[in-house]
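Below you'll find the structure, written out as C-alpha cells, and then a few comments.
A single protein chain has been removed from this complex, and every other one stays in its place.
Our next item is chain A:
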Amino acid sequence: MISQFFILSSKGDPLIYKDFRGDCGGRDIPELFYRKLMGLPGGESPVVMHHDDRHFIHIRHSGLYLVATTSENVSPFSLLELLSRLATLLGDYCGSLSEGTISRNVALVYELLDEVLDYGYVQTTSTEMLRNFIQTEPVVSKPFSLFDLSSVGLFGAETQQSKVAPSSAASRPVLSSRSDQSQKNEVFLDVVERLSVLIASNGSLLKVDVQGEIRLKSFLPNGSEMRIGLTEEFCVGKSELRGYGPGIRVDEVSFHSSVNLDEFESHRILRLQPPQGELTVMRYQLSDDLSSPLPFRLFPTVQWDRGSGRLQIYLKLRCDLPPKSQALNIRLHLPLPRGVVSLSQELSSPDQKAELGEGALRWDLPRVQGGSLLSGLFQMDVPGLQGPASHGSSTSAPPLGLGPASLSFELPRHTCSGLQVRFLRLSFRPCGNANPHKWVRHLSHSDAYVIRI
C-alpha cells in the first residue's frame, strides 16, 4: 500500500506528486524527502528512509528519483519492483524517461498513475490493459536530432556502426498518435550482457560473472505472435550437455511469465505474444566458467623510484576478441598515489588520449580491433610520496594508492557467453504496411572489469 508517489528531478524539483490516500500532511513531503536524502551521512543507505511513521522508498532512474511513501511494513522487493515497473511504463508511454519528457507529459503521467494505482493499491501494470484507458496523447519532443546519436542507449543505438536504427527510433511512445498512420511496425530485440571480472596481479582470474538479458521492445500490433530461436547448443546448469561442441552454458535462467516454453526443451525456441512496450524476455547468469577468452588482458609494468619520486607505468592492453570484432569506447581508469603532478605519455596510436583527473589516470581508446595490442607509457612525478631511503632506489613494490585498474568498454555484436539469437520470426503479417522491421542486436558491456596491479 502506497500513501504517496512522487517524481523528483535530479535537483529535487517535484515533477509529479500524487497523494493516494489523503492520510498525511501537505505537499511539502517531496521537499522533506530531498532534504533527508541530501543530509544523509556517507555510509548510510538512502534506499529506505523514514520520517516519523512514514517510510520513503525510492529508486533512481535516468537521473530522476521515483519515490513512494508508505506507513506500513511493506515488502521492499515488491515495492522496488513496482517503482522500476512504473519507470519502464512511463518510459513506454512518454517515449523515454527524462525530466523533459515527464514535464511535457504531466497529464498523461497522472492519467497513468490513476489507472495503475487506486487508493495506493496496484491495479494493473500491463501496457496492454492500460492502453484501453489512456486518452491523453504523448507529447514527443523532437523526432530526430543528431544530438541523440551521441548517447549510446539500448535498442538500436550505436554511434560508430553503420546499418543500425537511429537511437531515437526506439525512444518513441508505444501509444503514438492515432492519426499517424505512418507508424512503423518495428520490433527491437537486444541481447545484453554485463560482464564483471576480477583479475589478480599475477594475471590469474579471480572472478568472472556474466549477467545477461534478452530485452524486447515491440511496436507491433497486439496479438502478434513471435518466435525467438536461441543458439541450439544453449544449455542450463552444469550437468546438461547439448550438441557436440563445448556448448553454451549458463548457470541459471529465468523467463518472463508470458513466455511459452513448449519448444524450448527441444529446439531452444521461445514463443511469446509481446505486449507493446518494453519487456525482459529472459535473464540468465553465468559465473566462473567462461567458454570464450576474456575480451581484454592488461600487462602492467611499474617502475617506482623512491628516491626521486618518479613513477613509470607501462601498460600493455591486449584485445582477445576474434579479429573481426571490435570494442568501442574503452576507458581505462587507474587510481594514482596522492599528489601526482605531471604526466608525460607515449601512446601507441594517435587516436588515443590519456589525462590526469581526480587522482587517477584516464586512458581513452575510441576503438580497439580484436587481436590487436596497444600500449601506453606514462611517467609521473610524485613528490609527496618519498619512502625511507633505506630501501633500494628502485623497488618492484608499487606505491600506495596505485591501482587497481578498471576498464569500461562496449562490445557490439558480441556476447561473452556465446548466446546468439538465431532467428526472430513473426507469425503476423500486418495488412497494408510493409513487413515489420526487425532489429536484433547483441551487446556486451563491462559492469566492473578490474585488474589488480
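Note that in this section a residue touches a chain if its C-beta (ideal position, glycine included) is under 8 Å from a C-beta of that chain, and two chains touch if they have at least 3 such contacts; residues count from 1.
To be clear about the criterion, contacts and distances are computed from a predicted model.
The subunit not displayed here is recorded in UniProt as "AP complex subunit beta", chosen from "Multifunctional methyltransferase subunit TRM112-like protein", "cysteine desulfurase", "AP complex subunit beta" or "Spermatogenesis-defective protein 39 homolog".
Within the complete assembly, A:K207 is the residue of A:K207, A:H267, A:K353 or A:R425 that touches the hidden chain.
Of the candidate positions A:S45, A:S266 or A:N435, contact with the unshown chain belongs to A:S45. As for the chain not pictured, it touches chain A at residues 1, 22, 25-26, 42-48, 50, 52-53, 55, 57-60, 73-84, 114, 118-119, 121-126, 133, 194, 196, 198, 200, 206-207, 209, 211, 252, 254-257, 280, 283, 285, 287-288, 333, 335, 359, 400-401, 404, 406, 447-448, 450, 452.
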